[in-house]
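One chain of protein is taken out of this complex; the other chains stay put.
Up next, chain A:
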Amino acid sequence: MAMRARQKIRAPRKGLASSKGDDFEANWQALSGSLKRIHTKDASDLSFEQLYRNAYNIIVTMRGHDLYERVKQLEREWLATEVRSSVDAAISPSLLFAQDALDIQDQANERRAAGERFLAVLRETWEDHQLSMGMITDVLMYMDRVVVADHRKPSIYVASMALFRDIVLRSPVRPDTKTTVADVLESTVLFLVQLERSGQIIERPLIRHCIYMLEGLYETITEEESSKLYLTSFEPAFLEASKTFYQKEGQRLVESADAATFCKVAMERITEEKERCASTLSTLSEPKIKEVLDNELIKRNIAEVVNLEGTGVRNMLDQDRLDILRSVYVLSSRVDNKKTPLTAVVQKCIVDMGQEINTLATAPAPAPETTDKKAVKEKEKPMNQQTMSAIKWVDDILALKKKFDAIWVDSFMSDQVMQSAITTSFSDFINSNPRSSEHLSLFFDENLKKGIKGKTDSEVDSLLDNGITLLRYIKDKDLFEAYYKKHLSRRLLMKRSASMDAERQMISKMKMEVGNQFTQRLESMFKDMTISEDLTSSYKDHIRKSASHDGKPVDLEINVLTSTMWPMEIMSNTRDEVQLSCVFPREVESVKQSFEQFYLSKHSGRKLSWQASMGTADIRATFQRSNGKTARHELNVSTYAMVILLLFNDVAPGESLTFAEIQSRTRIPDHDLIRNLQSLAVAPKTRVLKKDPMSREVKPTDRFFFNNDFQSPFTKVRIGVVSGSANKVENNDQRKETEKKMNEERGASIEAAVVRIMKQRKTLVHSKLMSEVLGQLSSRFVPDVNMIKRRIESLIDREYLERVGEDPPTYGYIA
């Protein structure tokens, strides 16, 4: 403040603080009278300035402390007399004594009315007190500034609130009881909440205001957040009451209602409590009441609900009750991150359903298998049925998968935990079916053969994708590969595949799913096919140029296959015995030799072995009808059938050949010969040969004639070979065969893995070696531990490995 020098400072005039010693009493008289009028809401003609000046004067004369005490005393008296009496009047006996009789209806009504009246009075009292104290504090603002700061006292407002708490709320209602107004308030509010929980409508704003009061009052003078009366006294009581309520409710629901009702009620309760916290009580309680709900209502009962007989999750899954499933999920995820009971049931359900599908697919199988040795014809039907059931198995699983995918997305909110649970259970039951690999491969076979006709690209795509998803579940991928290879080779060689594009697509999908190594061989099969096409055309060129052929050119289309890549066992059905190659007729033999020459001139040092059983031939046959006419048909037959038919070129009309003769002249393996003769002589529509005696079975003594009376409406006739050419479920013998091969192959893979690992590590402890082998191979199959042990033994015997230590057992690599 700028102050000029030597300027006289005027002393304040008397009168600004006209302090005569006993002005205090006079000032106080004026002030206390006014304060009372403020309390009785009669302040409109009071001058603030006057009151303020009164207080100011008192304080300026150093009597501030006395003023503070006087005001407190005034408040105390006011509260104890006027306020208390009005509050006490509002407490009716029903509020005091009917604490336990919650359920009696008429008492409840009475109590409710009394309670609401009481709350209204209390609210009014509180609001009046607040308002008056606001005004008084304003008037005594100077006192708060000076006295309170000097004496470290709570402001008059805080002090008066504490007085309200002690005098109005904390004192006994009647001299002879310990029940305080606060107790009555508490029990009344709880009672009303109880009423609302049981479905009645209560006056929420009223309760809200009383709760405001509790929130506005503190235990201590310093008014920390945590010492709010609401938090210290009301909330614990509220939570306790809720706890008992929901315990009972949970028990009642589990005992009397079904799971759907439980979930519905629980969901409703959750929103209800949330709303109650927002509109009736305090938002402070929301997380706490949520916890009570979670613990008492949900956690205690969820397992039981999920497992409820008849209405539990099992039932919901069966009946696609997605909405309820969602609430079950929501409830479960509230209390348990892992959702153990729910996942357990879902998993069990999937496995059960899966087992059903498994038994459905395998059930009809054993019956025909016992008889299939006897009746060849009979065998065919069940075999087809089996194939059908294999495909049905896959379809069923896909349907189930689709169903659970939908449930997962809709009801389980794409929860990761649930997904992995579902995946494990699928993989469990799929792998519990020993034929799963075969079935799946058959499914692909079926779809690639004819299934995709008339379907759009995207349909094919999703179909294959579905199949691939199942492949993901299958543990023994090598087994699947074996079957797939077998089925694929049939498709390729017999040209049964509906679309090469789809085939390639399939391969690339598998590559993405299981990796390069898996599809390597399958890809090389495709490569062989393309090379063979080139080879065929260049051979044709070669023939045309050299022109060394005699009269009748034979169109040769050839597939040269790399023997290691293709499943050879399907081509040569003979086991163990040395097979003499089939004797081809002259015409064919010359073609064969010319091709061999051609091929070996291009690639020297290779060996070609002819797989006659896989080929087909188109031949033109002339039938001399008995009525003198001739009919011509083009016959599409298997290579063997061609060889047989060409034999009859040299047989005079009316003459015959016996089975044994045919066999000795062609050296076609028994099995194939029988099948081919059956298709030529037994199958009703393609009877190019006549058989004597006319029976279904082919015996070595049977005689065969050329059937000149062969009739067919078509010029081109396709004569299929009885069974064998289509891909279908294997019978027991074949399966044993496949398994044997599989085991050998696995043994080899295990040895390879062991050697690979040991070469890298030089020495390794047994258990570590085991785990590394398991890790390396798990993408292809789940190796048998005993098998690995045996393989290690055998490697030691063959001196690839040696034992280095005994404890723990350790191996070393011998370079």
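Methods note: contacts are C-beta pairs under 8 Å (C-beta built on N, C-alpha and C of every residue); 3 or more make two chains touch, one makes a residue touch a chain; residues count from 1.
Quick note on the criterion: contacts and distances are computed from a predicted model.
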Exercise. Can you tell which of "Methyltransferase small domain-containing protein", "Mediator of RNA polymerase II transcription subunit 8", "TBP-associated factor 6" or "E3 ubiquitin ligase complex SCF subunit sconC" UniProt lists for the chain that's not drawn?
Worked result: "E3 ubiquitin ligase complex SCF subunit sconC"
For this session: Check the options A:49, A:150 or A:240 and report the residue that touches the missing chain.
Result: A:49
Seminar exercise, completed: Cross-chain touch to the chain not pictured, restricted to A:145, A:544, A:685 or A:789, is A:145
Exercise. Which one, A:135, A:479, A:698 or A:742, makes contact with the chain that was left out?
Worked result: A:135
Exercise. Which residues does chain A use to touch the chain missing from this display?
Worked result: 1-4, 7-13, 15-17, 41, 43-53, 56, 131, 134-135, 138-139, 141-142, 145
